[in-house]
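Note that one protein chain is taken out, while the other chains of the complex remain in position.
In order of appearance the chains are A, B and C, and numbering begins at 1 in each one.
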Amino acid sequence: MVFKLRLIVQHLFFVLLTYGGRFGFHMGFALPCFSCPFVMGCGGSCYLLSLQGNWWGLQMALANWGTVMGLQALYYLGLFVLLTLALNKFWCGWICPFGTLQDWFTYLRRRLGIREAQLSWSARDRLKPVKYILLAYMIVVPLLIAHAGLHYDFHLPFCRSICPAKPLMPLFAGSTRHLALDFTNTVTLVFSILSVAIAGGMLVGMFFKERFFCLFCPMLVLIHLLRKISPVRFEKEVGACLGCGNCRRNCPMDIRDVHEQKTDKAVLSEDCMLCMTCTESCPADGVLSVRFFKWRLFSSSRDYVARRFIKPHKAGSVKVKV
Amino acid sequence: MASAVSSWAADLVSGDCPDVVWITCGEQSRRTDGSITQHYWLRSNSENRLQCFPDLQWEAYYRLTDGDGLEEGYSRAPLTCSGGVPHLEINCRTNARLELTLVGHCGGKHYTAQLQHALFGKASAGKHAPSERFGELPAGLRRWNLKPSRRNTYQQTGDTYHFIYHGNAGSVESVSVLEKGRRLPEDLSLARDGNLVYTPAHDPHLDRSSPYEVKETVLLAREAAEGREYLTTFTLLLHRSYSAHLKRLHGCLLFAGMAVLAAGFTVIFKRRPWYR
Amino acid sequence: MDDNNKRRARLRSRVRQEVQTEYESARRLMEARDDYDPVWAYFLDLLMRPMDRNGLQAAVGRPVVEHLCNQAPYELFHAMGVHPLRMASGCFAAGRLSAGDFPVLMCPMLKAIVGMQRLRESSQTAPSARVVPTTCDWVVQYQQMTDADPEQTFFMELPHLRESERGQQRWLEQAYELVRFLESRMGVKLKRKALASSVQIFMRAWQAIGRLIEQRRAGRLPAVWFMAVANSFMLDPIEPWTEQLQRVLGHVDAHPSQAAGKGVFLAGSPILFPNFKLPLLIEAAGMTVLGDDLCTSERIWPGAVCPEENSFHGLLRALAERYHMACICPTFADNERRINTILGVLQRYPVRGVVHHVLKGCHPFDIDSFRLERQLKSAGIPFLRIETDYVEEDNRNIATRLEAFAEI
Partner (left out) sequence: MTKDEFVLTAGIDLGSTAIKVVLVQGGRMAWQKAVPTAPGQAGIAQKLIGEGLAALGQTSDRLTATAVTGYGKGLIHGAGRVIDEVSANALGICRLSDGRARTVINIGGQDVKVIRLSATGKLIDFKMNDKCAAGTGRFFEAAGRILDTPVERFGPMGEAAVDPVHINNTCAVFAESEIVSLMAAGVATERIIQGLHHSVARRVASLAGHRDLEDDIYLDGGAANNRGLVAAIEDELCRDLHVLSHPQFTVAFGAASAMERPPTY
């Protein structure tokens, strides 16, 4: 069962990326997933930090780009591109610890039998450009700091003012520092208020809507930019699709493109995180399939849906995508 | 150091000697092998310039303590005279804590200027080579001893620093704090056994500037014994406080408040009004 | 007045006699086949049940709710302890009872349904409720045609535009309305756990049918028998029916029949017992029907109910969407995916042509068949449209065409 494997991989990486640093395991500073560097002893650092960072990121003055630090910045960018090419959106659906955290909230909600808060199609479409705005914000502010003399306290703008992972993930390392309001000066205060407020809102959002933050996550944009040259392919056999809508309803990201696609094969959209829930709940044989180069990792089949959604012969609740 | 430096009297009449002398940080440069070189200058508060003598009577002792343990004795650092002001530079290959002590005398005044600084060398390998190994500091030297603690490597306002004054504490006339040469109104009292606890106040200007901004606060102890005057200074390179301004209660309240607000909004508005 | 009633009573008893003989002869026809086996007897018995509703009610042991098109989720009925009876029937003789009130050129199935309704009304207790999804224009007239009690009839307004949020949302509201209607009629509260277990039970039936469809695609099961099984769906409680289906699977595995001649895909208007005329003619013309998208055969189970979550709303939403989105009834406005099933089967199985069955007077399927014909012919797939009704008189004409089609 794919979703069982996914649970194992998610939780393995959650432990590795949150506590790995304490055992000397560190996956570098260019991970395409939200492994938050503010967690003491984290097992790897999210690339967004390096992107905005002043030593090896956009915030470095133009002059330094020629020096050792410039090389380091390119090194991190190259590492990020390599990692993204290798696993594409698997980073989001299978590895990102913050995604795993959000999934826990969803399991909890489902266990309590509470209904998911549905977004209307128009509301969902209005949310799509938010992640581009956040990405722009994350790129422009460091450049302003480096070249336009913006005050240094605006450094790491996305991490310190928007990202809910910064206040929430360190809780797993026992530090509530990032939940505190920083009264050092107005900028740090505004940033910390924003950060804590957004984290509070996201916490509830995660509970009621599956993978709520992933709707706004700029990492999706960065990974999506490399989809053409990445070997990972998510394809739909348009000719055999029954149009039953399972893929659209079961998708944590409420993606409609997979269901509505009637002409071309590629259905890896910008929001998709390759959690393969749609492929697991598609009752038509061979319609949806995920490929890596020429190997088919997994494709939909009627027997799989039967095995997945039918509990063996004892009464009781539906064996649902837990 | 482009900043104005009080000059040093040409002759050695004790009247012309500067009242207070302390160490200040110069710029830091990173060598190709990743190690960093930190420049230090001597500054004084009196108007006559601090002039290098033909035969420098200042000695500089320094000790680098890096992550894996204390380095035994002190080493001597070559003091040079550039631009008429005594100057020295320390090269540090790995992350280490520098303890720098300069000793000198002019006329009847004996000066001791000290400083502790955290240096982050990222050299690929090897320990930093001491220029000239030297045993202990000269005996009987009046100096401040800052009790090392993990928190003090990154000196920041609002932290408490425990000093022990080596010299006969009884004859210490006054202990004062100087900023850019001006005496701050606080007066500190030295305990009988020479212990002093000093907590630098937060500086709104420092808070408003960048976290890497450094404010140099000098701790001065005047002691007069047997007709000589001992002026011992310790330079604290204070950054703005890293965690003093954090208010976790407010943060948690805001967090909880937002969560409740969002929950209310979601339950009321965003869950479609279904028949059930 | 009473001789009028007497005359009507005499007509009704004669029609009941004719209906009886028509069902009997159809059954004997099936039993006379050389691949007949006692394992099919269960399904043939079930197929005789629509005539006597009391028999069905006794067998099922639950109050019976009649329903027409199968867009109303069966799981909802089952979870509320009610048994849905599909009123659809292919009995020509029953049509005579209602022939006087309808135009000549009209969907014969509906004539048969109304006829059977009148037969049942006279002899047995009237049904306590009737659920009618508003698919085509004639089904919508059902309540007025049979001037049934509006209180007993619940129209589920089927949104004809499926891939729009409004459409899906309105159909989900209809599902909630259906639950409310059944609760008020039956006085039974629908609980989440019951709904969850019903979904499980029907998913097991879906799985068994899935394996039967695979056997059929491989040519090991004649189309007529598959249609017998499909038509008997919900004429018996679902669990025994599923167990019997497992036995049939064992039987077909044990001695499969060899597919003779060209593989053909049967599409179009529903084909109902006792009127298996077209499948039999196709078989006689030397072709085997490897797949079909009739809403009384394979299309009773188009997709699978895969609920995203376990809450009451989640289950209901999964049910509503499965029965609404996966149905290919031509009355839907956005029905481009209907050809997908055919192309899907054509790619995987040796199917070399499509026979499109149109009941005379069934305009939705008739008009849709021209679009389908254009699409299939552009894809180079032979296509034959057979427009017929429940009479046997044009068998020769159809047989000629089918034999010729076998040649293409």
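Following the convention adopted for this analysis, a contact is a pair of C-beta atoms (placed from the backbone, for glycine too) under 8 Å apart; a residue touches a chain by one contact, two chains touch by 3 or more.
Bear in mind that the values here come from a model prediction, so they are computed numbers and not experimental data.
Visitor: According to the contact rule at the top, which chains on display are touched by the left-out chain?
Guide: C
Visitor: From the listed residues C:K262, C:H313 or C:H356, report the one that touches the chain absent from this view.
Guide: C:K262
Visitor: In the complete complex, the non-displayed chain touches which residues of subunit C?
Guide: So the residues of subunit C touching the missing chain come out as 261-262, 286, 382, 387-388, 393-394, 396-397, 400-401, 403-404, 406-408.
Keep this in mind: only the chains that are shown with their structure count from here on.
Visitor: Would you mind checking which chain's mean C-alpha position lies nearest the centre of all protein C-alpha atoms?
Guide: A
Visitor: Where the centres are mean C-alpha positions, what is the separation of subunit B from subunit C, in Å?
Guide: Averaging C-alpha atoms per chain gives centres 89 Å apart.
Visitor: Need the CA-centroid distance for the pair subunit A / subunit C, whole Å please.
Guide: Roughly 46 Å, centre to centre.
Visitor: If you look at subunit C, which of its residues touch at least two other chains?
Guide: Each of 312-313 in subunit C touches at least two other chains.
Visitor: Hey, what residues on subunit B touch two or more of the other chains?
Guide: In subunit B, the residues touching two or more other chains are 272.
Visitor: Note which residues of subunit C are touching subunit A in the complex, please.
Guide: On the subunit C side, the touching residues are 162-163, 165, 168, 192-193, 196-197, 199-200, 203-204, 206-207, 210, 302-315, 317-318, 321-322, 325-326, 336-337, 340-341, 343-344, 347-348.
Visitor: Quick one: which bits of subunit A touch subunit B in the complex? Just the residue numbers, please.
Guide: 68, 115, 117-119, 151-153, 167, 176-177, 179-185, 188, 192-193, 196-201, 203-205, 207-208
Visitor: Touching subunit C in the complex: which residues of subunit A?
Guide: 109-110, 113-116, 120-121, 237-246, 249-250, 259-260, 262, 281, 283-285, 302-303, 305-306, 308-311, 315-318, 320-321
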